[in-house]
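Right after this comes subunit A.
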Amino acid sequence: MSTAQTHSAQNLTLADCLLQETGVDIRRCYQCGKCSAGCPMAAEMDYPSSVWMRMLQTGRPDLEKAVLKSQSIWLCLSCESCYVRCPMEIDIPRVADFLRAASKRRGLVHPRARNILRFHTAFLDSIRYTGRLYEMGMVVDYKVRSRKWWQDLLTAPGLFLRGKLNLLPHRVKHPKAMRKLFKWAAEDKEARI
Partner candidate 1 sequence: MEALQKSAREALENHKAKVIIGYSEGSGGRMRPIFVQSPAEAEKLTWNDRCTQNLAVYIAKPEVQKLGKPALVAPLPVLRAVLQLASENQIKEGDLLVLALSDGRVTELSQFSEMEEFVAKTPTHLASKDQEAIERLEKMTPQERWQYWQSELTRCFKCYACRAACPMCYCSRCTVECNQPQWIPVPAHPLGNWEWHLMRAMHLAGRCVSCGACGDACPLDIPIHLLTMKVEADIHREFGSQAGMKVQSEHALSSFKVQDKENFII
Partner candidate 2 sequence: MKMGYYPGCSISGSSREYGESLLAVLRALDVELAEVEDWNCCGASAAHNLNHTLSLALPARSLALAEQQGFQELLVPCAACFSRLAATRKALMADDAKRRQIADLVELPMKNIPVSINLLQLLQRVLPENLKEKLRAPFDYKVACYYGCLLVRPAEVVEFDREEDPEEMDRIMEKIGAAPLDWAFKTECCGAGFSVPRTDVVGRLCARILDDAVSRGAEAVIVACPMCHSNLDMRRQASESHSGKKYTIPILYVTQAIGLALGLDAKQLGLQRHIVPVRLSAGKSSQILENAPA
């Protein structure tokens, strides 16, 4: 596979696109591993953050693809502990955001991460139409998407009895404005890489 196919027309590596779109330069990474060391999710990751940093540094299409196909990028919780401790001040959560967008765009989402993606999608769809999160609707939507019918079925009545579940969504006054924002954001440059 030539890099021309993998990347945008200018033969750029993923690291180049990342730098252009987000200003984050992963070439600064010197593999100290402090990010992975403090990551609450590192144990479950196929490639902890310092490893995918190195993979991206090589600029090799096969390794870039492996990163985009990895589960790791979806497991990042954006807790920012890596970023605040990174000696090179690399905004790693921002890199993860970028990689997720690229992974989704290219259809490389790891099978085990699809539920996470479905959840995010259900979440955004909920606010796309109502402006505010309609928790019940979102969860139902997520269940339809993930087919996880039984999960949380036992907690829901408890929540309801405690007055924690709204049965009807709250809508913002100008749903059109919301849709306009979504439409504009869909043209985000990052989403196109």
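To be clear about the criterion, a contact is a pair of C-beta atoms (placed from the backbone, for glycine too) under 8 Å apart; a residue touches a chain by one contact, two chains touch by 3 or more; residues count from 1.
Selection rule: all candidates are chains of the complex that A comes from, given by their letters.
Please read all numbers here as calculations on a predicted model, not as lab measurements.
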Touch-positive candidate for subunit A in this complex, from 1 or 2: 2
Of all residues in subunit A, those that touch candidate 2 in their complex: 22, 40-41, 44, 75, 77-81, 83-84, 94, 97-98, 100-101, 104, 115-121, 123-124, 127, 131-133, 135, 139, 142, 146, 151-152, 155, 158-159, 161-166, 170, 172-174, 177-178, 180-182, 184-188, 190-191
